[in-house]
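The complex appears here without one of its protein chains, the remainder shown in place.
The chains carry the letters A and B, assigned in the order they are written, with residues numbered from 1 in each.
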Amino acid sequence: MPEPITIRVKRFDPETDAESYWQDYTFEPPSEDSTLLDCINHIKWFIDGTLTYRMSCRSAICGSCAMRVNGGGQLVCNSQYRDHLDADNTITVEPAGNMPVVKDLVTDATGFWEKIRAVDPYIRSDREREAEGEHLMSPEDFSNIDDASTCIMCGACYSECASYEIDKNFLGPAALAKAQRVVHDTRDEEQGPRLARLSEYGGMWDCAHCFACVQACPKPVNPLYRIVDLRNEAHRRNFHDNNGSRHARGFVDIIEESGWLDEAKLPLKSVGSLKEFVTDLLPMGIRMGVKNKFRPNPMHLLPGRHHPPVPKMNEITKIIDKTKAADPADNE
Amino acid sequence: MIEHDVVIVGAGLAGQSAALAAIAGGAKDVAILSKVHPVRSHSGAAQGGIAASLGNEAEDSVEMHDYDTVKGGDFLSDQDASLILTESAPEMIYALEHMGVVFSRTEDGKIAQRPFGGHSSPRACFAADRTGHAILHGLFEQVVKHDVKIYSEWYMLSIIVHDHGCHGIVVMNIDSGEIEVIKTKAVMFGTGGYGRIFQTTTNAFASTGDGAIISYRAGVPLEDTEFMQFHPTGLYRHGILASEGARGEGAYLINGEGERFMERYAAGMMELAPRDIVSRAEQTEIDEGRGGEEDGDAVYLDLRHLGRERIMERLPQIWQLSRDFQGIDMIEEPIPIQPTAHYSMGGIPTNVDGEVVYDEENTVLAGYYSAGECACVSTHGANRLGTNSLLEACVYGDRAGRSIAKYLSGGYEERPATPQVFSDAVAQATERADRVRAMDGPERLGDIRNDLKVAMTNKCGVYRDEGPLTELTDELREFRGRYARAHISDRTRRFNTEFLEAVELDHMIELAEVMVAGALARKESRGGHSRRDFPTRDDENFLKHTLANRAEDGTPDLTYKPVKIIRHEPVERTY
Partner (left out) sequence: MANETDVQAGEPGKRYAFYPGCVSKGACKELKTSTELVAKHLGIQLDELREAACCGAGVTDDVNPEMTDALNARTLALAEQKGLTLLTQCSTCQGVLNKLNKEVQEDERKRDRLNEVLADTGYQYNGTIEVKHLLWVLVDDAEYGLTRLREQVKQPLDGLRVAAFYGCYLVRPSDLLGFDHPHRPTSLDELVTALGGEPVEYGGKTKCCGFPIQMMNPKNSFGMAGTHLADARDKGADTMVTPCPLCHLNLDARQPDAEGALQELGKGSGRLSMPVLHVPQLVALALGYDARQLGMATHIVSTDAVEGKVAAAGA
């Protein structure tokens, strides 16, 4: 028999509780290789029938059982309880974050589904359906949408997303991954308008690149990497008029100039207007100048290199030139 | 009271296909209702493929697909249904592909196809090893696009059948716990299977056969429920599906002694024999002491010779599942597997237009439709071939949807249903819900459910026998008694999942009764029903479909109806 463990559950019943509270369940798991879901089921079926949560397939494909385990969003069905025990033989389970709690571990995912709908998550094509047969799609084209299309919409990524937490206008990881799946689907014919919308406030450039979604994702979707795919595609298609694109392109330019980052120059390359320069950069620049954190260089307002290149810059230039030659997108 | 022209119950492949087809056919007011969000439906767990004779990888034809299906079904398939299924397959795949479903591709860009058990040509179209998921999400994209009304996490409690017609359903909004009537012109069930009545099953916890039993209790018989498919490769002890696609890609089955035992059972097709045959072979190996693992209850799926690249490209999900659940890297080691309850061939009887039929003469119950695993049309006969289930759910879901549209625009007549009919239905459902929420006996629901599953697995599993089946009949009566003395601790209304599990268990016990009655009466072995005491097929006495009607006292009352044999006379089934 396995050793007893404690599962500490954050509980809330809307009919009886004013606020949530913690409850500990200490018991022997059904077996050594029980999953965390097996243990939670054991509580419900044999200890406390009132414990409420969603689950169905118990094989990481239906996406029902995303919740927070030891502080992070994940499915509870696809790992063994032993992987989650802390030093006190305890596992902490809470409802998924960034969504209202309905009851115990059940959350209201309405906001999540609104985001999915907001990206028009289906192929758009004005093309007549070919009379017969399938559209041809190369294995390479398939591989571009392979990872994103494994999404089970469990919402674990929204539970942890830093940008969604601070701003519910952000489309969020799964919806942007879904957008990538559609944008890179060769059957879709609205890539342009999609990328334009996705480049706006709340879209791909609002992702803070924090890897929380990659950590939470139970599938190979890894939404952050799909967001980077979108940014690549937006760049290839010249959706350049936004700070995100200016920032990334400015960064590349600076590396091309000197091999390392000129931090004083990059913000100047990133802002889109004088107003932003005045409101967002100037106060910080003055602050940092006063503290001698950096020396403002008026030359930065002019094109060209303003700080010394790293030693062996010629090697760096050679490598950059070679990657350019290998990338057809840069030769347009 | 909520009103819709059409309510589709269940949002898997059959339900969503039906909704989209009804809308395409002109239906204006279609709603989908499901106890889980549509993309949580169990169709998404299907892995290996969907069959169609596209011929993208090798010579193929509708005729070959049709014959494979009928032979695979041990000649119990209705051959009008199997022909429609296989004829419609290529068009259905192309329709799915055009709507945006993601498929793996051949080098020249066509839909890739792999071999599958019992199919004489590689005709399983697939998206790696998540084909069901790809189609489920593809259909959901269309449901979003057409802005179909969705009642997500609403639970059906009963169907309102009155005067030979269906008038709606009684439902509970799980979130609020409130019970309401949805009045309709047409109802369609795509509510899935009931593998959860077995101990080891690939099925989701949601697969409790609610739709089938609700239909049965409304006076519609259940057809051929004794035919239960045991999948040969459920992960040992977990039951999680490891796709037949693995064998389609060339994986071996080996016993505890490392021997490729299929040689002895199906020397021609080996591992790619139909599932009933492979599962029996495995069970025989286990029963005769050649199993593996500590208790000898497992055999092994060996993928090592496929190599890392092939496995990661074609079978990444099952690689991950076996790593996560068993801690085994299938690139390095064979994985322990066992026969696992997987698919219900039987269900709610329908005709080829998805209309529910309720007697030996196939009389239609107006306004009531069904398709997918909960239904029995019957294309699969006594044993379904792998990859035919997704196909059947799409093709017959689509046909049901079209029939509904036609019915609304032509055949529908306002049938008399007084307000009393609806208020009675709500009163009955409310009384039942209150009774369940008040259950206060000594028995734990969890114990009853576990005991039920163990009993069904031991006595109505891969092999069956008169003695154990008779014992089981008595035990099931006891389970009913225990259920009446059960306890429920969550008495609240909002999101009461213990309440739902209690209702589901009630359904599961009754389904087990129907299945065992059919199994006991069918004194032959055919497809997914294998009797040790009657080890051969008996076409003279049992080439017929079982129909179980619910008698006054609640027990199943069996009658039979003939099989539609059109092109393929039954012959001995060898592989």
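One rule holds in what follows: a residue touches a chain if its C-beta (ideal position, glycine included) is under 8 Å from a C-beta of that chain, and two chains touch if they have at least 3 such contacts.
Computed from a predicted model, the values in this text were never measured in an experiment.
**Q** Among the chains you can see, which ones touch the chain that has been omitted?
**A** Per the touch rule above, the missing chain touches A.
**Q** From the list A:Ile47, A:Ala118, A:Ala196 or A:Met288, which touches the chain that is not on show?
**A** Touching the chain that is not displayed is residue A:Met288.
**Q** For the chain not shown, which residue from A:Ala118, A:Ala162 or A:Ala196 touches it across the whole complex?
**A** Reading the full complex, the residue touching the unseen chain is A:Ala162.
**Q** Mind listing the subunit A residues that contact the chain we can't see here?
**A** 70-72, 86, 162-163, 165-167, 170, 201, 205-212, 214-215, 228, 231-232, 235, 242-249, 251-252, 255, 259-264, 267, 270-271, 280, 283-284, 287-288, 291-294, 310-312, 315-316, 318-320, 322-324, 326-327, 330
Please note the rule applied: only the chains that are shown with their structure count from here on.
**Q** Could you please state the distance in Å, as a whole number, between where the Cα atoms of subunit A are centred and where those of subunit B are centred?
**A** Result: the chain centres lie 36 Å from each other.
**Q** Any idea which subunit B residues touch subunit A in the complex?
**A** Contact set of subunit B toward subunit A: 36-37, 39-42, 44-45, 93-94, 97-100, 102-111, 127-128, 130, 133-134, 137, 141-142, 144-145, 175, 204-206, 237, 240-241, 316-317, 320-321, 324-327, 444-447, 449, 487-490, 492-498.
**Q** Can you tell me which positions in subunit A touch subunit B when the two form their complex?
**A** Checking each residue of subunit A against subunit B gives 13-16, 33, 35, 44-46, 48-50, 52-64, 78-80, 102-103, 106, 109, 116-117, 120-123, 129-130, 132-139, 141-142, 145-146, 149-153, 181-182, 185, 187-188, 220.
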